[in-house]
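Every protein chain of the complex appears in place save one, which is left out.
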Amino acid sequence: MRFLEDATVLRNTEIRPGIWSMWVEAPLITDISRPGQFVHIRVDNQYLPLLRRPLSIGRVHETEMELVWRVIGKGTAHLARLKSGETINLLGPTGEPFKIDKSSEMNLLVGGGLGLPPMVYLFEHLKEAGLNAKLLLGVKNEGAIPLADSDTILTETEVIAEEGGKFRHGLVTEPVVEYLEQFEKAGISEHVSIYICGPWGMIAAMQKVVPEGKYKITQVSLEQQMGCGVGVCQGCAVKADGGETPYRLVCTDGPVFDLFEVEAPK
Amino acid sequence: MRFLEDATVLRNTEIRPGIWSMWVEAPLITDISRPGQFVHIRVDNQYLPLLRRPLSIGRVHETEMELVWRVIGKGTAHLARLKSGETINLLGPTGEPFKIDKSSEMNLLVGGGLGLPPMVYLFEHLKEAGLNAKLLLGVKNEGAIPLADSDTILTETEVIAEEGGKFRHGLVTEPVVEYLEQFEKAGISEHVSIYICGPWGMIAAMQKVVPEGKYKITQVSLEQQMGCGVGVCQGCAVKADGGETPYRLVCTDGPVFDLFEVEAPK
Amino acid sequence: MSTLNVSLGSLQLSSPIMAASGCYGYGLEYADVANPSHLGGFITKSISPERWKGNPPPRLAETEFGLLNSIGLANMGVDAFIQDVLPRITNFDTKVIVSVACKVMEEYELVVRKLEEVEGVDGYELNISCPNVKEGGMAFSQNPKLTEELVSRVRAISNRWITAKLTPNTASIKSACQAAEQGGANALSLINTIVGMAVDYKSRRPKLATLTGGYSGPPIKPVALARVWEGYNAVDIPIVGIGGIVSWQDVVEFFIVGASAVQVGSALYTNPGLPAELNQGLLDYMKSERIDSLSELTGTLKTDQPFQVGAPV
Partner (left out) sequence: MSTLNVSLGSLQLSSPIMAASGCYGYGLEYADVANPSHLGGFITKSISPERWKGNPPPRLAETEFGLLNSIGLANMGVDAFIQDVLPRITNFDTKVIVSVACKVMEEYELVVRKLEEVEGVDGYELNISCPNVKEGGMAFSQNPKLTEELVSRVRAISNRWITAKLTPNTASIKSACQAAEQGGANALSLINTIVGMAVDYKSRRPKLATLTGGYSGPPIKPVALARVWEGYNAVDIPIVGIGGIVSWQDVVEFFIVGASAVQVGSALYTNPGLPAELNQGLLDYMKSERIDSLSELTGTLKTDQPFQVGAPV
């Protein structure tokens, strides 16, 4: 079930240089959306740019939904110009959500840069369901954190910054390895679920540090250039096992895949 | 001699529904411009629309120039969005100006709709030179007069409106015929110059009511889709006698042609 | 009373707007967000004898104003289509035209034979713009002889409505149009995508894994209009115009140069509600112009010029 919904912009703020957070009112989509899904956004009514742009659904509060993005090109720049009260057409919720297992004793959520928003949605969702979760975020530096300083969730996020600063210095895989060791010691590894969203470099690193088959769920959310967003154009294929061909579609088979199914592009 | 000049918008006003008057500061171009010439305007820096748009030079006061246009499509709509202080790139002055003969005892200027602006420029120019001139304007109705109500020149303009209203009812050729009769009676016909700028319908009507060869100057200003504006692309051809082929270029041979050289498109 | 009904020879449509192959999937995907009944018909994703995996990613690249794709005809194959899809779309209030794309002629026959055995198919679009492996990757429709042979072989096994979809990547489309007509096509679909390419200047990588792909969207409309006009002047069968359509004005333009119906493609990704908008726009236009049937518009270009080959630069 999907909707084409004209969402109303509630507020649109530049939370870090070049990073925007927009809350929209979208009752139809928020009503049925789940963490890991995305919306496919018509950024312009003149077909300029021609295509919609996919953004992960960030936090959802009742009928309101947050979208967080970095300005990259034409489409995301258009979005940054939207003002409160304007409407924007969303196609969604699209894609398969993260699998959630209520029996997981621990959920380890690992976001990289702009991969954080769906992790935040998942984190809040798990917390509401009374489940344990840790939220790790790897970024280059403070300016790349896709959360506002005033965001309460920032205090619950373990930020690891490549350039250090006031955060732990290094790569996000380092605390991941530490946590996995802890879980191992506590003998709960097979009751742990791991969720990842970030750039390919991070995904590849996670494929190395996370032993295959040991955890309950190991899922990763992927990005690919999209056309339709609903499985029509066959455009968003990625190399991934588990389908009837070597390729699977990010928009309908994904964006969430098993960490060990996917293969980084050359 | 032509310039590529970044002109500064001084004011930009909608003087009638859909008709705009913009004053720009363009010292280089105004310094050498003459009535009948035009500027070729870069309306957008993104090549959207791709081409420049030609507009006649309206009034010129020292370093300031007026452009008056009706919003037709993308290009003219872009121009209407310009705000004071913004700059706009002009290529000009382009085209051949009206021939002026100081010995003319009377100059009859006939504008049709948005053909008026160059006539106003010519009118002011002739007046400054101490020459006699009459300014006739044919329009559909009051809303189509390309002058503001507050424009002093409006009081000097004989407006003929197809739909009447508070103006003389009819077509602009009617007072033209009356004037030509007066000039005939006064025996000054051969010392009269006639200038025309308006739609093809009006030009064709003028070709019928004005006897060929009787007047000192009979000139008309034409429009044609333009590319370069400077004789490079050969795109703005119209059927007109007097050149080495049946075609002449509006941007460099014109926009001003002899009334009897030109042929209306089929 | 103005009506949107049009006829393409033996095929009657309740709207001149069809969905182009590859841009409406198998008909199910958009059904929850846009009612298929706004479409006169839709052309399925091109279907082949078996499941085709398609080209390696990336398969899409947006350009300044349009889209490049190198999907490689990824599709589920005719058997899965017949079993899993067809039963779920036959109740749709729109015509179902199955696009068929194969590598050799025998495969076209095979696919059509299988489809002949089932109900719910209103016609075929032979995608003969795709590379023909026997001819070193040249499209079938780049060779008039192959075009005629292919169409007539399919004609021999089906009485259903058949349209041939031709590539614009040729010097002149006239002979391919005439060959398809000769072979027994009921209509022509013009045009498929134009060969194009995009590179990322920073990484120096091609934006499509296959390097070149098919160019579609609003920037190809002028090319499509020229090809439809060329086709209209070459044959007597109706022409379905395709290429860059985003507005009802575009539709009217295609009719004026000779189309009897149109297909919307890439724009559907952005606006699945486009067919409904186009229908409304066309109806309003027809009323204001006192046009009863859109067929009155077909080929009404006001000119006494014949079609010219080549750009008279």
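Per-chain residue numbering starts at 1, and chain names A, B and C are given in the order in which the chains are listed.
Everything below uses one rule, namely that contacts are C-beta pairs under 8 Å (C-beta built on N, C-alpha and C of every residue); 3 or more make two chains touch, one makes a residue touch a chain.
Treat the numbers as computed from the prediction; the structure is a model and nothing was measured.
All shown chains touched by the missing chain in the whole complex, by label: B, C. Contact with the chain not shown here comes from a single listed residue; of C:Val257, C:Leu278 or C:Leu294, that residue is C:Val257. Contact with the chain not shown here comes from a single listed residue; of C:Asn169, C:Gln182 or C:Ser295, that residue is C:Asn169. Checked against the hidden chain, the listed residues B:Ile19, B:Leu91 or B:Val256 yield one contact partner: B:Leu91. Those residues of subunit B that touch the chain absent from the view are 1-4, 42, 47-52, 91, 224-239, 244-247, 265. Counting over the whole complex, subunit C has residues 22, 46, 55, 63-66, 68-73, 127, 129-131, 136-139, 142, 167, 169-172, 192-199, 201, 203-206, 209-215, 218-223, 225-226, 229, 249, 252-253, 256-257, 300-303, 305, 307-313 touching the chain that is not drawn.
Assume only the chains that are shown with their structure count from here on.
In terms of their C-alpha centroids, the spacing between subunit A and subunit C amounts to 37 Å. The mean-CA centres of subunit B and subunit C are about 48 angstrom from one another, to the nearest whole unit. Not a single residue in subunit C touches at least two other chains.
In subunit B, no position touches at least two other chains.
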